[in-house]
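Shown here: the complex without one of its protein chains, the others still in place.
What follows is chain A.
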Amino acid sequence: MSDFLLEAVHITKKFGDFAANDDVTLRLRPGEIHALLGENGAGKSTLVKMMYGALQPTEGELHWRGKPVRIANPAAARSLGIGMVFQHFSLFEALSVTENIALALPGKAGMQELSARIAAVSREYGLPLEPGALVADLSVGQRQRIEIVRCLLQEPALLIMDEPTAVLTPQEADQLFVTLRRLASEGCAILYISHRLEEVKTLCHEATILRRGKVVATVDPRRETAASLARHMVGVDVAVVSTRAGAVAGEPILTLDHVSLPADGPFGTALRDVSLRIGAGEIVAIAGVAGNGQSELFDAVSGERVDGLTGSITLAGQVCAGRGIKARRALGAAFVPEERLGHGAVPDFPLSQNVILTRFAVDDGMVRRGLVNLGLAGDVAGRVAGAFDVRTSSNDPEARSLSGGNLQKFVIGRELDRKPRLLVVNQPTWGVDAGAAAVIRQALIDLAEGGSAVLVISQDLDEIFAIADRIAVISRGELSEAKPTATLDREAIGLLMAGAHETASHDKAAS
């Protein structure tokens, strides 16, 4: 009999040619709080989804209490004793706490009895909850407690938590840690995903670190420093790529002065007092862990959201904080959002019509007297596809039929084809294969060489070090000062990314 509760043995998960998990092995003991660390896109979610039965591994197998097991779906996972608390809750706001939990439990339980059990469990584990309360009236922290109690009612042997503290106040987080330690002392294993390294150091017994789908280290976080954990996450084995020599910033193209913007929905992060200046001919990169205000920053710069924005934005010498995205494009700016399908491109439209999407207001002859020039749009689509090697199955295919890398080349190519003075791109190579990524990075460098300003928002530090002249880090909606790439190393950036904003200066002085 193995003394491991759950083992993932040589697990590989492929999406097409892309290996999200590559030969991953992870072992969990009963009573252990095990951290799963890694940058965004490192494959953490993919791995836990397989453990929870939401995905099936391409190769390798899972062992439960020493025996090979196939977890066909989340219900099967729950019946084994695996519970999961997702980062985004699935609760009905119009229903009460008890009703929400009843919906997720198998079989039919009496509401009275269930309420009593909820009250008992929540009291026992220090997760105060009022069973009759309406979810709509509860705070985010209280909603998370519902999800946890929901798992606890099924007496799990393993609890998976996906960034549980991302939505909590420090006090709520402390309370959660008490609960988790209590659970672990009772023999429940906890797999804990987090970006907050300090938290992992104090809470977890072991940490598995993923990078690009592979396990790069399994360490005891109590014996590591936040800096050393960060180094594992972002990688030290990859040499720091020196950037283009002698990039001297010309006249300022984009200036943000004390810009603030409210959060984009309940899981967003408000932008707080952000200042940034980008000159002609330079690439400035913004590093940071997802959900720290990147999409808000993109919205603020692009002009997709102007309501609620404070501070000033100057583009090519023109004040434009209150002007929308069309006006900013007319000033020579171009934008590429993170989400390709549905944001950067309309999935149902052929590429030619997707050209019109961002260029109807800036291209001569694209729209004449209200009529769209479909022929011209088709010419542009063909030109973009040719210049950026966009491989398509038919002449003018729908955007949704292109692979991620090809569509990204198209979406970036569509903007570069305009020769913009400023290009703002969020996650230029996210989910893109290595070949396409190289093409895209080269195109960004070429654009800057040609005298344009480029702002890259990315979570990929390798990419940032490869192309950026200056780097700033965004954390909890605040932006650090952009410093020349040569003066920074991964450790300093990793710490800033992990939220150690205040300690960063000491740390860098020490190194």
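Basically, contacts are C-beta pairs under 8 Å (C-beta built on N, C-alpha and C of every residue); 3 or more make two chains touch, one makes a residue touch a chain; residues count from 1.
Operating definition for what follows: contacts and distances are computed from a predicted model.
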| item | value |
| --- | --- |
| Which of "Imidazole glycerol phosphate synthase subunit HisF", "Citrate lyase acyl carrier protein", "Simple sugar transport system permease protein" or "SigE family RNA polymerase sigma factor" matches, in UniProt, the chain that is not displayed | "Simple sugar transport system permease protein" |
| From A:Ser194, A:Asn292 or A:Thr358, residue that would touch the chain that is not displayed | A:Thr358 |
| Full-complex contact with the absent chain, from A:Phe335, A:Phe388 or A:Trp430 | A:Phe335 |
| Option touching the unshown chain, where A:Gly43, A:Gly83, A:Gly344 or A:Pro428 are the choices | A:Gly344 |
| For chain A, residues in touch with the removed chain | 70, 302, 304, 324-326, 329, 335, 337, 339, 342-349, 353, 356-358, 360-361, 367, 370-372, 374, 397-398, 400-401 |
